[in-house]
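What you see is the complex with one protein chain gone and the rest in place.
Then we have chain A:
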Amino acid sequence: MAATPAPLSLSASALSARLRLAAPASRAASARRRGPMVVRAKIREIFMPALSSTMTEGKIVSWSAAEGDRVTKGDAVVVVESDKADMDVETFYDGIVAAVLVPAGESAPVGAPIALLAESEEDVALAVAQAQALSSGQAQQAPPPSDADAPPPPSPPPAAAAPAPVAAGTKGVATPQAKKLAKQHRVDLAKVTGTGQFGRITPADVEAAAGIQPKPKVAPPTAAAPVAAPSVRAVPQASVLPPVPGATVVPFTAMQAAVSKNMVESLSVPAFRVGYPILTDKLDELYEKVKPKGVTMTVLLAKAAAMALAQYPVVNASCRDGASFTYNSSINIAVAVAIDGGLITPVLEQADKLDIYLLSQKWKELVKKARAKQLQPNEYNSGTFTLSNLGMFGVDRFDAILPPGQGAIMAVGASKPTVTADKDGFFSVKNKMLVNVTADHRIVYGADLAAFLQTFAKIIEDPESLTL
């Protein structure tokens, strides 16, 4: 359509025809091509076109092609706004957009170079150098075409940081807007951890990765993104009390701020608690047996919880929007670990599927990383159920606060010798521990939790299945 430059003159106000650049910038080209047609590097300039007879300068509305994009003849590379209309400008040559000289939103006089097109990958670096020269001083020549061959896939320096977001892999599903933002801000989606539903990369995740402050404005009612939600509602401490004279104020570290935020968020969840006594003699026996193989009590408890969760998926679910159940596809047990100056919850992923030896191995690594503060986000925020154990301090029972995005958390107390009476009235001394689970009553009801705890207790009291 409108292949020749002629339609441009149709009508001063009747625009939006497409025109091919490079070639028709006749005025500019003749001014520029002074010398003989020397075959130098295969780099061409893209000029600001004259879109109407009255146009003296044009504003770049947007670049349809980004630096590093390979374009073919006829592709629209840039949208230019003149005094009357927006127009797509096509490239007349194949090549790689090596350097954008006039970014979107800025203007340039008619005939001025607005981008450099390199014929092949090798020319990109040269083009970039040329771009710098151009921006600093005199324009250089745009030599005519020469033989073009061997165009390998583009990996020019400026583009290296922005591989096409298409190849994000199957795991890192990104939403359409997240992909757009990633391209815009040159964020490598492969390196972004998704916090959205089903582990999706959300626009907020990309913005966070690009270091963009979330807008203070209330977004349209998209689903409340969990955990790393952009709306950091300045924790409602409306009236900050003045400190007692002489007190030291130590601001929260990032981790402490995160804990604080999560704890405050939990106040909006209607939580309830159910406790259960469990005899642990057999578990203790098993523990003694597997301890030499590196298995810790934490892992045994996590495994037992995961096995029980497999039977009660609702306890492994979460309520994200106050209107639905979000059933998680895997059972990931987060275990609270106190570390220097904070608290973190490394996650044992797929705890129901892996055996206790593998889990122990993983756990060891996670703890090591946690202590070194090297945990990756997906290693501490992918939990679907949390386990907190204060038994080693002799605590006999406690009550945990539900972390956001999860349906339940289990608090485990110490196992202590206790006098118990069996159904025949015989007294004996058995090791007993108290387990207390806090859950979100919007999705987990009393009976669910009771049944879950009963199953959990059965597994602990007859722990052979843990080793299977």
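As a working rule, contacts are C-beta pairs under 8 Å (C-beta built on N, C-alpha and C of every residue); 3 or more make two chains touch, one makes a residue touch a chain; residues count from 1.
Here is the rule we go by: contacts and distances are computed from a predicted model.
Enquirer: When one chain of this assembly is omitted, its UniProt record names it as which of these: "Ragulator complex protein LAMTOR5", "Dihydrolipoyl dehydrogenase", "Trafficking protein particle complex subunit" or "Vacuolar protein sorting-associated protein 35"?
Expert: Hidden chain identified via UniProt as "Dihydrolipoyl dehydrogenase".
Enquirer: So which of A:56, A:132, A:177 or A:465 would be touching the chain we can't see?
Expert: Going through A:56, A:132, A:177 or A:465 one by one, A:177 is the residue touching the chain not shown.
Enquirer: From the listed residues A:317, A:387 or A:466, report the one that touches the chain absent from this view.
Expert: In the complete complex, the chain left out is touched by residue A:317.
Enquirer: Using the touch definition from the top, which of A:107, A:262 or A:326 touches the missing chain?
Expert: A:326
Enquirer: For chain A, which positions touch the chain that isn't shown here?
Expert: The missing chain touches chain A at positions 1-2, 7, 10-11, 13-18, 76, 79, 84-86, 88, 170, 173, 175-177, 179-180, 196-198, 200, 203, 217-223, 313, 317, 326-329.
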